[in-house]
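There's a structure below that I have some questions on.
Moving on, here comes chain A:
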Amino acid sequence: MSLKAIALGLLATSALVGGAVAQDEQIKIGVSIPAATHGFMGGLNWHAQEAEKRLEAAHPNIDLIIVTADGPDDQASDLEDLVSVQQINALVVLPFESEPLTEPVRAVKEAGAFITVVDRGLTDPSIQDIYVSGNNTEMGVNSAEYIKSRLTEGDNIVILRGIPTVLDTERFDAFMGAIEGSGINVLDDEFANWNRDDGFEVMQDFLSRFPDIDAVWAQDDDITLGVVEAIKQAGRESEMFVVGGAGMKEIIKGVMDGDALVPVDVLYSPAQIATAMDVTVAHYTSNGPVTGTYILGAPLITQENAEDFYFPDSPF
Partner candidate 1 sequence: MSVSTHEAAKPAKGLRIDFKTLGPLLALILLVILGYSLNPLFLGEGNITNILTRSAFIGIIAVGATFVITAGGIDLSVGSMAAFIAGVMIIVMNWAVDAMGASLWTVLFGIGCSLILGVGAGFINGFLTTKAKIEAFIVTLGTMGIYRSLVTYFADGGTLSLANGARDIYRPVYYDSFLRIPYPVWVFIFVAIIGWVLMNRTAFGRYCMAIGSNEHVARYSAIKVDRVKTATYILQGLCVSLATIIYVPRLGSASAATGVLWELEAIAAVIIGGTMLKGGFGRVGGTVIGALILTAIGNILNLTEIISNYLNGAVQGVIIVAAVYLQRGSLRAGRKKAAE
Partner candidate 2 sequence: MSDAQGSAEAAVLSAHRISKSFGEIPVLFSIDFDIKPGEVHAIIGENGAGKSTLIKILSGIESPTSGTIHYDGKAVTLPPNGEAEAMGIVLIHQELNLAEHLTVADSIFLGRELKKYGFLDLAEMRRRSAAVLDTLHVHVDPDARINELSVADKQMVEIAKAISRDARVLIMDEPTAVLSVGETETLFEQIRRLTARGVAVIFISHKLDEIMDLADRVTVLRDGQLIATVPTEAMTPDSIAQMMVGRELSNLYPPKHEPDVDAPIVLSVRGLQAPGVKDISFDLRRGEILGFAGLIGSGRTAVAEAVAGLNHKTAGEVSMNGKPANFSDVAKSVAAGLAYMTKDRKGRGLLLNMGLQPNLTLLTLKKHLKGGFLDQNSEAQALERAVRRFDIRARDASVRVGQLSGGNQQKLMLGKTMESEPDIIIMDEPTRGIDVGTKQQIYHIIAALAAEGKSIILISSEMQEVIGLSHRVLVMREGRLAGKLEGAEIVEAEIMRYAAGIKQGGDDERINA
């Protein structure tokens, strides 16, 4: 009886001590991202999980906590939980939408956390310590430059857009700015919601509407897959090419293999979350503080360099 009690007491004490010791050294980093509802976010989730495994293995005192949200409200609640329940030291956040999440992130900051913002900037940049982002403008411009290099004056293109958001508008405006003056006609643009089925249907309708299309800017690889099927169904593969975006493994594989219909891709990598997690951890593990803005490139992926961007294990 008494032996048992002593044993239990010892266990409890050691656990307490152990906990206290760990807490002294442990750095808790919360990672708040949207749930995997479509291809790109799926890839982002995968990269976040891979980075978590890698970073936690490399740094035993780093504890990464990934939470996924279904919407801005949900994400705001997630942030509150990270502060109150998990008591995080730092936050890596990819905001669902910029405006609604600015104040919730500010609250986390005020609770004393180090803030890294990914992809979609907050309306008040002074909140963040680090900003990591893909480059929507460069993505639009690089896509336009490639299309200009392949086409000449009087050629026709169609555009499939994503979902009406700031991000989509940035890409679209940059693309239109770059294509202007080239003499290439933009026949029409429609939203395809970053969705394969919508990409398929919108492209079917473009195909029945326009007898002469020379290139398609699909600006997203999910849309691209739908577009490709529609073009194949119409038997018009030889007539045009498609430029997507993001860096989905199926598309990269095609580019590597020299697919004429989708000859290139433009990177807007879901791996940016891993980059953000890396630099945030670096803030605690390197010699000095790490802050600043990291804009990742949106390079053109061609047959020559495609191998560098190919992650066969990623779901995206």
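Candidate entries met the following condition: all candidates are chains of the complex that A comes from, given by their letters.
The rule is simple: a residue touches a chain if its C-beta (ideal position, glycine included) is under 8 Å from a C-beta of that chain, and two chains touch if they have at least 3 such contacts; residues count from 1.
None of these values were measured; they are calculated from a predicted model.
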Here chain A stands alone, and the other chains of its complex are listed as 1 or 2; which of them touches it? 1
The residues of chain A that touch candidate 1 in their complex are 35-39, 41-43, 45-46, 161, 164, 188-191, 194-197, 200-202, 204-209, 222, 225-226, 229, 233-234, 250, 314-316
